[in-house]
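All protein chains but one are shown at their positions in the complex.
== subunit A ==
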Amino acid sequence: MPCERKPMRYGHSEGHTEVCFDDSGKFIVTCGNDGDVRIWEGLDDDDPKFITVGEKAYSLALKNGKLVTASSNNTVQIHTFPDGEPDGILTRFTTNATHVTFNSSGSRVAAGSSDFMVKVVEVSDSSQQKTLRGHEAPVLSVTFDPKDDFLASSSCDGSVVVWNIEEQSQLISWPLLQKTNDVSNAKSLCRLSWQPSAAKLLAVPVETKVHLYERGTWDHVSTLSDDLQTQLINVVAWSPCGRFLAAGSVGGSLTVWDVNSKLCVERQKHEKGFTVCGLAWSPSGSQVAYTDTEGCLGLLDGLSTSTSTTQAPTKKTAKDYDDLFDDDDDDRLMDEGLSDTNSPVKKPVARDDDDDDDDFLVPATGRVRNRGAVLDDENSLDTGSLKVGWDRFGDDEDSSAAAPAAPPLVPLRPVYEGPLPTAPQKAFQPGSTPAHLTHRFMMWNSVGIVRGYNDEQDNAIDVEFHDTAVHHAMHLTNSLGHSVADLSQEAVLLACPSTDELASKLQCFHFSSWDTNKEWMVDLPPGEDVRALCLGQGWAAVATSALMLRLFSIGGVQREIFSLPGNVVCMVGHGEQLLIVYHRAPGFDGEQALGVQLLQIGGRKKQLMIGESLPLSLRSHLCWLGFTAEGTPCYVDSDGVVRMLNRSLGNTWTPVCNTRETCKSKSDHYWVVGIHENPQQLRCIPCKGSRYPPTLPRPAVAILPFKLPLCQTSTEKGLMEEQYWRSVLFHNHFSFLSSSGYEVDEDGRTQSQKEQQELLMKMFALSCKLEREFRCVELAALMTQNVVTLAIRYASRSRRMALAQRLSEIALEKANQIQEEEPEEREEEPQHAAARRPSGYEVTGGRRGRRQEEEEERGEELREEEEENAQEMETGEEAGTRNRVTASVKEAASPVIPSLTPIGKVGRANPFKVLGSGTPSSSSAQPRATNILDNMASGRKSSPLSGSAGKPNKGPVLKPLAPRAKAKTQSTLLQMTSTKKKSQEVTPPAAEQQEPAEAPPPASPADNTENKRPKTGFQLWLEENRKSITADHPDLEETDVIKEAMGRFRTLSSEERLSWTERAKGQTGDADLKKRKRADGGGGGGGGNEHGQAEADENSAKKKKSLDPSAKLSAFAFNKN
């Protein structure tokens, strides 16, 4: 039986509902928990009339223009229909009535109540009533015998009773149901139904089956069941002709049986699987209306059940292939044969001739009927069945012992019993409410609100901006019937579906345009409908029913066009990014199979995500799709789970919030309107008892926090882990933005970095307290280098030497890592900037910026310095190298330039040359020197170079460095050398930078004269091993030798390296003193003075630094309470 399941309509609030048709079949009448009776003029009625009958309406019945309702004030009342005028109270109970029903003529009403009584009342004279007593629990359901002699009722005491109305006595009672104490606890409502015309049968839903009892004999004559019916049947209803019986179950399945053949002829599933609690046939028998416990009304249309149409060709819908199982094997086979997928005609009547009577009376014998004949029939009818269902068939054969020798060769009807496909979700605009509403949001996003009105008075669209600075509010008449909209800072985009005459149109109000034409419109090709659209920065995209994606510029120029892999579900744009979600394949078992495509439109066009599948919660669909304000894709499914793209983990989706967790009631939802990563905000509208907000009263936005679903977030550890990873996740956008060339909020970035490191340190402290040293090391691996040093201090203070040792290895590793990365990334990576901080530069970021500004003004002076350098240069190999360095450094990126001067000067006291003098390393003189810090010196050597070099130049006064007279003569020489060297390899500066010897680089002239050079382990080592290197590679130049040496030094074990640094330290004398001396004795010229100042600055910075950690540590101190 083909039928169409219409989409559900929201009718009442959550709770029990009932439905019936009026006598003409024109109206559908429903009642529900909100106490209203709604009169729907067809399912598409957007504005049903309603009558308020009480606080709650439990049941209703309608006949002859009288509407009888059972309401919460314990009465059964009459209203006129369709006017809804109160027409008196029919009867009262001591508690509420549970079910009311009319008899066939409409002269009497029966009502069952929770006070265990059933009353039968004359409608015309409510004083004439009969009370049927005998139930021992609330009455579930009542039904009249069409001939008016009997009445059947079911009750929570488990019995189904037939009463003689006149005698007010129990005729028969069947204990069929489970006992409960209240209607609300009953597993099934057990709505009985009496066959209308013939009055021969009484249908009683018993668990998953329907028992049929014969009137008069009260024999259980047959059972209607369905193999796929696994849930309790709640309600049954006879078709007006009395041939078909519809049943609705707790699990939302709707089944229609042909009672004559006892075949299931139609099987439908409630679209959301809610409990069906009301069921009614239209008087014409072509429609079945049903309601669920969530207050929604649904309709099955096109049921051709009237007796006259039985011969009409019925086309099997694809769904029906599994509809054909029945308890009765023969019938099933029969049906299989008849309803073969290709068989155009179904002949129930013919079948009736063969077996109907037999089956009807003695169903048990049905099984031993001549199977062969049936199968032959089947063969003759079968045109090309598939073998899919063969196994299943075999199973059934086994179970029905009557036919052990089913011929396996017989081609069988295709039987499919795997997972059922889900209806694909329809295309929607994220941030819009359903299209059938008269007043609805067409778009609510971070820019503003587009509201659509479509009622008698008005068909209009209101556009309102959150920020009135963008544009003033607009009111547009919607003559074209636009149904989808998007809104951006630049434009409003609207589109309407095609009609018979008109093509689907796209209309754009480009309000930010600077010319006078603020509007453009485009017709889509015939047969193509707009399904989804979105706006980006300077472009608009439209997905159409022809699986096409069309791009337009915001001014209306057609741009790229490409095909989509599937039907679009929705799409969104942000800046240059376009995110499309489409149906990848049919989903099964309530799942949606969605694919996602992320494209970059604009400058660098590319596809970032190529049709990956979009992970959704089980049995849910997509509800919202969007970008965070920072440009990270995210979406929300119908289970309220918000997921965000994690670009740092190969474009995976991370659940960041479950909005349902914060809902107070089951039917409350949050309607998401926007997501911000910094600050972390989920902007959404709380909706009480619905999924989306009404337009009036104007909903208010609420903010929800994010929470990663990590384990054990109630513990301190879990809490901090969640905070840490959330922070990491929500700051991914910084790297994305900077990589795609957008401005980045550096403050926010460093802030987040700090926050993450603090959390790591806290976790570290916690693990320390818990004696989890391994975990400590793992955490340390996540830290930046400077925080590792803090961790080391913490570990050593808490006397965990083994831990401190391991941490120092990690620190060393990190230092090396940074060292390797630095040449390329010294400017880009703030992480490294942070890492450099321990070397005494607290505000690298800001300084670098300023340094660049000053660069230009300093250009001249630099040259002067250079000249001076050149002048003082010695001729020879070292000088050559050095000069090459200066030259190439000059070539290099601007930030490197500051290092030019110091390198030049340092060059004068070439580190490789003066090694032999054995001057102590000043770095080891730091008050907090430990072996690890010593090692770390190698990690920071390059930053001091650039950092401290920038510093003196940054000083308020920039004095000319040297007498100019000399410079003149030398300038040409310098020019020559530098140009000559320009062509040379760029590696020398790198080598120079990598060279670990230079902890405090800016050596003043005074220093030079004294020839006091700081020294580190590497230098010592180099000194000893230089010869062997040169022996191995005699052809190497100086810089290459150093490079080679660096490599070798690194291959040494850490212990060896430590021992070298120890030795270097051993040589350290009174570096501090010398430093001071240097600072004081800066009389060696203007330049020296400046450098001395720098040194002093650096010293103080270091001192500050040495104090800092302990202060910081105290902040991290773990409080065990």
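Definition applied: a contact is a pair of C-beta atoms (placed from the backbone, for glycine too) under 8 Å apart; a residue touches a chain by one contact, two chains touch by 3 or more; residues count from 1.
FYI, contacts and distances are computed from a predicted model.
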Given the options "DNA replication complex GINS protein PSF2", "SAC3/GANP/THP3 conserved domain-containing protein", "Radial spoke head 14 homolog" or "BHLH domain-containing protein", say which is the protein name UniProt records for the missing chain.
"DNA replication complex GINS protein PSF2"
Among A:Leu618, A:Ala700 or A:Ala1031, single out the residue that touches the unshown chain.
A:Ala700
Considering the complete complex, of A:Phe441, A:Phe465 or A:Phe706, the missing chain is touched by A:Phe465
Since one chain has been left out of the picture, which residues of subunit A touch it in the full complex?
446, 448, 465-469, 683, 696-698, 700-703
